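A single protein chain has been removed from this complex, and every other one stays in its place.
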Amino acid sequence: MTSSTLHIINKAASNSQLYRDCLDSLHDDDGVIFIESAVYTACGAEPEMFSNFNITAYALKTDILARGIQDKISEKITVVDDGEFVELCCLYKKSVSWF
Amino acid sequence: MTPQIHNLLDEEGYLIDLDLWNEELMYALAKADNFELTSAHLEVIDTIREFYHEYQLSPAMRPLVKAMQNKYGTEKGKSIYLMKLFNDSPPKQAARYAGLPKPLNCL
Amino acid sequence: MVTQKKLLLIFRNPPFSSSANRDNLDIALACSAFDIPVSLLFLNDAVLQLHKNQQSHLLEQKDLTKTLNALEMYDIDQCYVIDEHLARYQLSKDDLILNCHSLAREKLASFIHDFDVVINL
Partner (left out) sequence: MIFSLIIYASQTASQSEQSALRFTRNALQQGHTFHRIFFYGDTVTSMSNLKITSRDEIDITDQWLELAKETDLDLVVCIAAAVKRGILDQQESKRHQKSAANLKEGFCLSGLGQLADAIIHSDRVITFGN
């Protein structure tokens, strides 16, 4: 268990202000999980914006598969299933949802 | 309770149209409860109406106590003082007589 | 006795745009009745919710700034804004209805880190 925060974000990266606020809120060792439309952020070059931080970025498998983008997910992203999402919520001390 | 007053109230005894409130109605509401309003009660009702006017909100217990304290000093600004004064929850009973909405956040 | 948890409510919306600010404020009032220590953070556009001289009656709406003023009566005095967000709208702390603490943007992460529960509406 860590004392850090899991940030849950569910909007596509075109919501730039939301992402900026989320980025400003990232503490060392925090995690970010992309769910719903945010899984598009896990594709291609988008995860770069999180690379300045010492954080782990996850994306939710069910939402990825539902959108058919499983081949496009960046290597920097850890893909987690629904059960692992629950485990992450236990592992991190609290969550902050960005929507 | 007279049928006329009853028509103005909701199930829990709060006034439906807040603009209809006047002192006469306030006394009638208390009388229907067999509750006698003294000057001490009127101070609370005044305070709660002023609170609503300023904040657009019927106060819960703590802010009501604080408002009483600001206006009448520590003697009357205590929850035990208010609880002795009313037989129901003070913020609720005072809000009913004051013709204000039911305080929010009640369980 | 359950240990006290520190709650942070994050506001993100400008006035009149949705009911989120009202809903979040109602959470603050309810939690204070349960003695949960509450802090409020007005992020970005939400600083505009604190701007003085709003005339909500022109839009036939209830005045949320009045209810924000009640926070003090509920013993909620921990309100925060980010310097940079005020500057974006050329606001100073004097333009706000509440006496807010200001935070540097770089301090935001460690600020949030200290809370036990965060609700971000």
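Letters are used for the chains, namely A, B and C, taken in the order the chains are written, and counting of residues starts over at 1 for each.
The rule we apply is simple: contacts are C-beta pairs under 8 Å (C-beta built on N, C-alpha and C of every residue); 3 or more make two chains touch, one makes a residue touch a chain.
Quantities reported herein were computed from a predicted structural model and do not represent experimental measurements.
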Touching partners, among the displayed chains, of the absent chain: A, B, C
Contact residue for the chain not shown (choose from A:Asp28, A:Glu48 or A:Asp82): A:Asp82
Residue, one of C:Lys5, C:Lys52, C:Arg88 or C:His101, that touches the chain absent here: C:Lys5
Residues belonging to chain B that touch the chain removed from view: 10-12, 16, 104-107
For chain C, the residues touching the chain missing from this view: 2, 5, 7, 19-20, 23, 26-27, 29-31, 33-34, 36, 117, 119-121
Absent-chain interface as seen on chain A, which is shown: 8, 10, 35-37, 62-63, 82-83, 85-87, 89-90, 94-95, 97, 99
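Keep this in mind: only the chains that are shown with their structure count from here on.
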Chain centre separation in whole Å, for chain B relative to chain A (CA means): 50
Gap in Å, rounded to a whole number, between the CA centres of chain C and chain B: 29
Contact footprint of chain C on chain A as seen in their complex: 3-5, 17, 21, 24-27, 30, 93-99
Contacting residues of chain B [partner chain C, same complex]: 51, 54-57, 59-63, 66-67, 104-105
Interfacial residue positions of chain C with respect to chain A in the complex: 10, 12, 43-44, 105, 108-110, 112-113, 115-118, 120
